[in-house]
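Heads up, one of the protein chains got dropped from this complex, but the rest are sitting where they should.
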Amino acid sequence: MLKYIVKRVLLAIPLILGISLIVFGLMHLAPGDPVRMLAGREAPAEVVAAIRAEWGFDKPFFSQYLLWLGRAIRLDFGKSIATNLPVSFLIQSRLPYTLKLNFWATLLGLTIAFPLGVMAAAKRGTWVDYCSSALALVGMSMPSFWLSMVLIIVVSVKLDLLPTSGTGSWLNYILPATALGFSWAAGLMRMIRTSVLEVLKEDYVRTARAKGLRERAVLVRHALRNALIPIITVLGTWLAFMVVGTVIVETIFAWPGLGRLLTTALLQRDFFLVQAIILMISVAVVAANLLVDLMYAWVDPRVRLE
Amino acid sequence: MQDLLKVEGLQIAFGTSPVVRQVSFGLKPGETLGIVGESGSGKSVTALSIMGLLSHPGRITAGSITFRGQDLLTLPEDKRRGLRGSSMAMIFQEPMTCLNPVYTVGQQIGEVLTLHRGMDKRKALANAAEYLERVGIPDPAKRLRNFPHELSGGMRQRVMIAMALAGQPELLIADEPTTALDVTVQAQILDLLSDLQKDTGMAQLLITHDLGLVAEYAQRAIVMYAGQVVETGTVQELFEHPAHPYTQGLLQSLPLWGEAQDRLYSIPGTVPRNLNMEGCAFAARCPHVEAACHQSQHMLPVTATQSARCWRASSGKAKEVAQACQ
Partner (left out) sequence: MKTLKRLAHHRLATAGAIVLLLLSLLAVFAPFLAPNDPADVNPSQGLRGPSLQYPFGQDALGRCILSRMLFGARISLTVGLLAGVISLLVGVVMGSLAGYFGGWVDLLVMRLAEVFMTIPQFLLVMASVAIIGPSFNTVLIIIGLSSWTGYARVLRGEILAIKQKPFVEAARAYGSGHLRLLSRHVLPNCWSPLIVMVTLNVANVILLESSLSFLGFGIQEPDASWGSILNQGRTYFQTAPHIATFPGLAIMMAVLAFNLLGDGMRDALDPKLVEEAR
């Protein structure tokens, strides 16, 4: 078990290095001088020169990368061009909002996806199955920005039930969390249905029935526990999936989180900030995947032995 | 003595196509009845219907199943479930896939004890060790904590048997319990089953394609072909004077029958797919087929305990045919 964990952690290191290389390399995609871009279009010559010297842009690509990486490891991502504040400070102040929103969206998604997915599989071919499968397909196909807009128009503007922006009360969380969690739940629901159906064909489910267990116990204790193994693999893509929604939903609901920080940074061409946010989110994805691997070992005893 | 289990006129269909037709037999307490047939003969489906585990699209279309005088088919599902795993238990062909991979052996046996015998989890686990010991698993306390993938096929089948025993069943249905196992392990498992039967007095339904196993472990047997019972009798009768040409064919294909043979006999052809035919289902493969075979066949008595679904059975021709075969 310990060997398994250590192996996973060690494998994550080259991955993170690869990610940082791509994220850093992004800046060199710019037509012309990357420093001009980093400094901002209207920056005076001495600012450009200062940045060039500070980040070693007069040196070869690889030394630039190492210099940047060395500072990034110490969470020093430079200063935001637009606000002149340290990038890490900006991120720190926005992160809690994003985390809270994602937490509620995930919780909402799980509470929708699990019962519906399992029920659809258990009652395969009935109206419960058809309705939840249709809901899942629509949810997967609906762009999150559109869902956000519809929610705002219907719930806030027409019915005047919930606020459209602000973060003060728990009421503020309902709409953005729904917009964010729903399409994720849709995909997850389908996946849960498929894997529970797959497991229900297994011989050990028949054994469980032969023991005289209630159908509910067969489903939850025997089928679902095994179905979790493929489901957890899909949970690994959870964060990557949430990122898209977070950027969009935060922008529409004027949510002061990382997603909106990123779109603003991109619009203001504040690329030190962009670099840092993308790197941070990607590393978070790596961490989420690690967590999934650990959950995997917890659910499937066969993995523990490897 | 009254029958523990009585199956009468059982018909099972998958959707609209019948797979089991007019199957009737009885089983007395403590007795072992063999059900013999090729794959597709309907023997496993019959067993599942007794347990109430027939899954969609299979359904019972006619007949009755009586257990301890209770009609199982009209029993509410809740009561029926109460019988499953306690009064009647079943073990299956594939020990490799029949145990849940994510629970330990102890948890899986313990589940039966908490469910049917009202033990708490702690006590159930301790008791599970006893059952492991009874099925001949060494070091049971340690094995309790093993997951199925850490055990061999034979061990897993022993665990399945322990799980079945834990409910203290009066009827144990063993569906090809040794087919997936090594030959050396086969005998061990079957010996274990027959020893346990002597200890507990439970009745057994031994389902197999191997007539040899029936000879050794059962007192009576029914032979199934294409969803029908084609012959029934005591094991001795079936071996000494089989009345149905199919039973005769099965016997001839056994290696122990006769002395040194250059090659084993095999029945030509395969089990028919479409069971909606008139006349004898075996006619297409029968070496003695005549015009009368194409009319519908009924179970005809040969002796007081033996009967066969062949018009020759009671006309004295059966013996001639049997002798001709040897």
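Details
Order of writing sets the labels: A and B. Residues in every chain begin at 1.
Note that contacts are C-beta pairs under 8 Å (C-beta built on N, C-alpha and C of every residue); 3 or more make two chains touch, one makes a residue touch a chain.
Every value quoted in this text rests on a predicted model; they were computed, and no experiment measured them.
Taking the full assembly into account, the omitted chain touches A. When you scan A:Ile91, A:Ala208, A:Ile252 or A:Val292 for touch with the missing chain, the hit is A:Ile252. Among A:Gly18, A:Gly70, A:Pro115 or A:Gly166, only A:Gly18 touches the chain left out of the display. Per the touch definition above, the residue from A:Met142, A:Ile174, A:Val220 or A:Val303 contacting the chain not shown is A:Met142. When you scan A:Trp55, A:Trp255, A:Phe271 or A:Tyr296 for touch with the missing chain, the hit is A:Phe271. For chain A, the residues touching the chain absent from view are 14-15, 18-19, 22-23, 26-27, 29-31, 37, 137-138, 140-146, 149-150, 152-153, 157, 164, 187, 190-191, 194, 234, 239-240, 243-244, 247-248, 251-252, 262-263, 266-267, 269, 271, 274, 277-278, 281-282, 285-286, 289.
Just so we're on the same page, only the chains that are shown with their structure count from here on.
Remark: chain A and chain B have CA centroids separated by 54 Å (rounded to whole angstrom).
Across the interface of their complex, chain A is touched by residues 51, 53, 55, 81-86, 89-90, 92, 94, 97-103, 111-112, 115-116, 147, 149-150, 160, 163, 167 of chain B. Listing the residues of chain A that touch chain B in their complex gives 202-204, 206-214, 222, 225-226, 299-302, 305.
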